[in-house]
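The complex appears here minus one protein chain, its other protein chains still in place.
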Amino acid sequence: MRVGFIGLGRMGRGMANRLLGGGHDLVVHDVVRAAGDEFVKAGATFADSVAALCAGRDVVVTMLVEDAQVIDIATRAGGLCASMAKGAIHLAMGTYGVGAIRALGEAHAKAGQVLVAAPVLGRPDLAASGQLGIVSGGPADAVTTVAPLLALMGRKTFHAGDLPESATAIKLANNMVLGCAMIAMGEGFSLIRRYGVAPQMFYDVMTEGLFASTAYKGYGKTMVDQTYDNVGSPITVGLKDAKLIQDAADLARVPMPMHNIYKDRLLGAVAHGDGDRDQAVLAREQARAAGLESS
Amino acid sequence: MRVGFIGLGRMGRGMANRLLGGGHDLVVHDVVRAAGDEFVKAGATFADSVAALCAGRDVVVTMLVEDAQVIDIATRAGGLCASMAKGAIHLAMGTYGVGAIRALGEAHAKAGQVLVAAPVLGRPDLAASGQLGIVSGGPADAVTTVAPLLALMGRKTFHAGDLPESATAIKLANNMVLGCAMIAMGEGFSLIRRYGVAPQMFYDVMTEGLFASTAYKGYGKTMVDQTYDNVGSPITVGLKDAKLIQDAADLARVPMPMHNIYKDRLLGAVAHGDGDRDQAVLAREQARAAGLESS
Amino acid sequence: MRVGFIGLGRMGRGMANRLLGGGHDLVVHDVVRAAGDEFVKAGATFADSVAALCAGRDVVVTMLVEDAQVIDIATRAGGLCASMAKGAIHLAMGTYGVGAIRALGEAHAKAGQVLVAAPVLGRPDLAASGQLGIVSGGPADAVTTVAPLLALMGRKTFHAGDLPESATAIKLANNMVLGCAMIAMGEGFSLIRRYGVAPQMFYDVMTEGLFASTAYKGYGKTMVDQTYDNVGSPITVGLKDAKLIQDAADLARVPMPMHNIYKDRLLGAVAHGDGDRDQAVLAREQARAAGLESS
Partner (left out) sequence: MRVGFIGLGRMGRGMANRLLGGGHDLVVHDVVRAAGDEFVKAGATFADSVAALCAGRDVVVTMLVEDAQVIDIATRAGGLCASMAKGAIHLAMGTYGVGAIRALGEAHAKAGQVLVAAPVLGRPDLAASGQLGIVSGGPADAVTTVAPLLALMGRKTFHAGDLPESATAIKLANNMVLGCAMIAMGEGFSLIRRYGVAPQMFYDVMTEGLFASTAYKGYGKTMVDQTYDNVGSPITVGLKDAKLIQDAADLARVPMPMHNIYKDRLLGAVAHGDGDRDQAVLAREQARAAGLESS
């Protein structure tokens, strides 16, 4: 397939490499020219502009961080909507808000193109090894078209529904469930500390019992060891996503009281100077509320 | 060891059977005489009173439901404190509140006896097969003494600390983390439904990813299938434990905002007539708040 | 009327004085003998025991602090139930929990006596001047009987209903609305401080506008001036009442999310060492959460 790929950051690099390894005709673009060097060496083409990248592409993948970035790259003069062929597919794989996805979808529809949202679950190491979880949302035939690409980038694709934002909803809800798990663990650690229990012991009970899964083992261990400067996902990124979740809830008129608490604790962590630390530092934010740690 | 066992309900029966199978000299008691029949057939003795049961026992295990029950059986005339030998151990295996455990501990200390709290994690099937998780709290030597009994009843014992209430704290905190996971899933299900996603798909994303554990697979599945009348742990029992968690938090001065939401949703479920349904019905309570289900 | 009065603390003293001034035949009792001296000088009789006090009394007023105290004084050997005449009225004017009031009511009913709950609104200065607000709950004829007493002690009596606990519910709900007003002000003060606004200015906007009432003027001023050591109602008393509110909500199956936050902030204030300060210090607790004040 003739594929364009925009956004060669930590995640995008691994994903684009998987596509290249799969034998696809790949043109890449990034605002940082040097980010494309390794791809050019490996046989891809670097396009100097979005417009140039779009020429002749069946599918353009974007892996950008912010809503504003993807909206801008799609709708500006010389952007995706103006440059992609009619019938071509924009495969948006970043985590964007429901509102942004809807706006993107409308813009592409006007331009005779198709949007498929396909946010990913996993970190750079999984991106590099093609082991991401992927959630797809969009028209069935377009999703079928991009399926071989998704198969190269992920271990499994979960198809959410015909609307691109249905994929967004799943991705955001999954993040929310994770955030709540972290806060709940944090409350638990505060409680047991007050009763003289070693955090490791509570961790063992959780993770050898009902909670023997990645979310609890990973973030829980960081809470026990307090290695918050070893950053997987920082508080600020959590806060960005938490706002997207909230916007999605507002649009859908869904009260989400637990999510509010997760978001409030993220705000508190930033206010207390922990914004760049790993999200597991939410346990410390909870400990502050309980007077177990001073700020 | 010469062991007494009080409380032959659904959990206690399985646990007492494990002790009997382990070759211990067992005397049992229950307010329902007939509950002891099978034990007598298997070689145990039935004691007609708590006082009779206590005579000559090294350890008395209690497996009762309510704080009030265990306090009463310990402190009343002819109760455990009055009847157990000096130096004997009361092994309290129900889920009691921190306040109750402290009161029990003081009462036994006055009477020259020792309290070990050892609440269990798991349901009747695990009790019957000796596969419970057990959390122990109490003086190290007493815990060592009862270790062979715990080894018969559980797959593993987690030792929380020297204070009996330290075990209570872990047990309650673990329940709280579970409750929060249920509410978070419920919020997630509400959100994705509003975006046209099938609940099963969100379930798959969670349980094949970060949340591949019993808590999410079990309660999540019930939420997807809405089989709330197939009751594992009913709302009312969840509410009883949620109050114990809250009392533990109050005593320790630990604000626990997520737990408050869990408890409020339990109250709401009772108010809406779902008190006897499985706790997974909390997803329906959340759906009510979002206007997705009428009461 | 032949009246007994138990509990000559800061509130009770003023209230009993009003009764004495109203020409009633008054017998008083307190665990502190000296607390009765001024009353004896003024013509009242001091009873050395509850039993002695009850003899020949039409009405016995109690003004005690804790649920446990009033339950104990009513139900113990030689207590109110055992000593009051059949048909006599126990006028319970402290702020007790719904559960305690129900238990009291049942105990008196068994003994052929009547319980009227009549918690008061106001502080010692209003008690001394007979300007308390009073909320009454109990059988209409009993409330009519005690009306002349209530008229001496308060500026107005609000009759809640035939059940004693109906008065309790109003009193507790009123406290809860007050607590929430304090937390809301606290959130407001945090917010405007972050935008460079002087607290006094926000106070003026509130109290010269929609919130020109005692609750906001009093506690708001303390928040502006941060005179938290000038204690009207301390955090610990707020916490005691907050627990009674929560118990009332639990019994009635009413989720009260705002109240939970009020209670959590009270817990936090205690955890941060502000337990003996005025409840207005809740604004500081909120400021801590926002990183505006370190602990």
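Per-chain residue numbering starts at 1, and chain names A, B and C are given in the order in which the chains are listed.
By our rule, a residue touches a chain if its C-beta (ideal position, glycine included) is under 8 Å from a C-beta of that chain, and two chains touch if they have at least 3 such contacts.
Nothing here was measured: the structure is a model prediction, and the numbers come from that model.
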item	value
Chain not shown, its touching partners among those shown	A, B, C
Residue among C:9, C:22 or C:133 that touches the chain left out of view	C:133
Of C:116, C:149, C:223 or C:249, the residue in touch with the unshown chain	C:249
Of C:20, C:104, C:153 or C:170, the residue in touch with the unshown chain	C:170
Absent chain, residues of subunit A that touch it	243, 246, 249-250, 253-257, 260-261, 264-265, 267-268, 270-271
Positions on subunit B contacted by the hidden chain, ascending	257, 268, 271-273, 288-292, 294-295
Touching residues on subunit C - with respect to the absent chain	98, 121, 133, 135, 156, 158-163, 165-166, 168-170, 172-174, 176-178, 180-181, 183-185, 187-192, 194-198, 201-202, 204-206, 208-216, 245, 248-249, 252-259, 261, 289-291
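Just so we're on the same page, only the chains that are shown with their structure count from here on.
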item	value
Where subunit B and subunit C are represented by their mean Cα positions, the distance between them in whole Å	37
Distance between chain centroids, defined by C-alpha means - subunit A, subunit B (Å)	38
Shared interface positions of subunit B, touching two or more other chains	249, 253-257, 261
